[in-house]
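One chain of protein is taken out of this complex; the other chains stay put.
Take a look at subunit A:
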Amino acid sequence: MSAALALAAPRRVRAIPGFGLAFGITLAWLSVIVLVPLAALAIRPWELGPLGVWDSLTEPRVLASLRLSFGAALLAAAIDLPLGLLLAWAIVRLRFPGRALLDAAIDLPFALPTAVAGIALTAILAPNGWLGAPLAAAFGWKVAFTPWGVVAALVFVGLPFVTRTVEPVLRDLGAEAEEAAATLGATRPQVLARVVLPALLPALLSGFGLAFARAVGEYGSVIFIAGNMPMVSEIAPLLIVVRLEQFDYAGAAAIGLAMLLLSFPVLLALNLWQRALRRGRA
């Protein structure tokens, strides 16, 4: 804290006074609530020693849960891409009764508490649910209480991220570029492939990243529908809870740290790809 305040002391006359106090509050707030707690996450696994951390993370049950969390998150974010794009396109380009309602409803997964979403999705997709029963009767599919239930819940929570990142870009894109391309003789598929999708790609990537980041750590909406069978449908955050209940703090922290470190390269790669695209278009 003292270092923070020393940093905040203005060296030169500032145009707007009051920076020191506000910066002090900001740093204190950030440190107490976010930085110090995350430092605990970074430090405590090593109580087990490097080998202990490795053993704790390579337990088959842990590996299976990490595989499920990351695999389901990637799959769900990929499913969200076309669905989110379709919804964004509908609210930007279409005029139909109920468009404003659809627009507001897109934020529902943000606004609905995750536990509520969890039990609602379970009720719908359970073997006797509104969708679960017909799916089981028609195709023999079982969604709830299997890994597919996890994917379904993650598709729900991630959807608005894609729609809301693509929507402003689609709005700004307007129809001019497409009309120009058409005037120059481009066919519809050409316009789509050469004009529209390239312009939307950075936003799609960023929406994918947001949906993925949210989905990897998601807990409340998943645990009701997953069935939570070890090795099959148990997500990594649940295993953290299990280890905490066994007072294995270091082991719980190891999973938490591994989750953060594993999602970092995915998000970094998406970010670099986005930058490359921006540079290419500039």
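Brief remarks on what is shown
By our rule, contacts are C-beta pairs under 8 Å (C-beta built on N, C-alpha and C of every residue); 3 or more make two chains touch, one makes a residue touch a chain; residues count from 1.
Operating definition for what follows: contacts and distances are computed from a predicted model.
Choosing from "Hydrogenase expression/formation protein HypE", "Thioesterase", "Sulfate ABC transporter permease subunit CysW" or "ATP-binding cassette domain-containing protein", the protein name stored in UniProt for the chain missing from the display reads "Sulfate ABC transporter permease subunit CysW". Of A:L154, A:A213, A:A226 or A:L270, it is A:A213 that touches the chain left out of the display. Only one of the listed residues, A:A105, A:A133, A:L201 or A:L277, touches the absent chain: A:A105.
Note that of A:G71, A:P168 or A:P230, the residue touching the chain absent from this view is A:P168. Contact with the chain not shown here comes from a single listed residue; of A:L35, A:M229 or A:L272, that residue is A:L35.
Listed for subunit A, the residues touching the missing chain in the whole complex are 14-19, 21-23, 25-26, 29-30, 33-38, 40-41, 44, 83, 85-87, 89-90, 93-94, 96, 98, 102, 104-117, 119-121, 123-124, 129-131, 155-156, 159-161, 164-165, 168, 175, 178-179, 182-183, 188, 191-192, 196, 210, 213-214, 216-220, 224, 237-238, 240-241, 244, 247, 249, 252-253, 256, 259-260, 263, 267.
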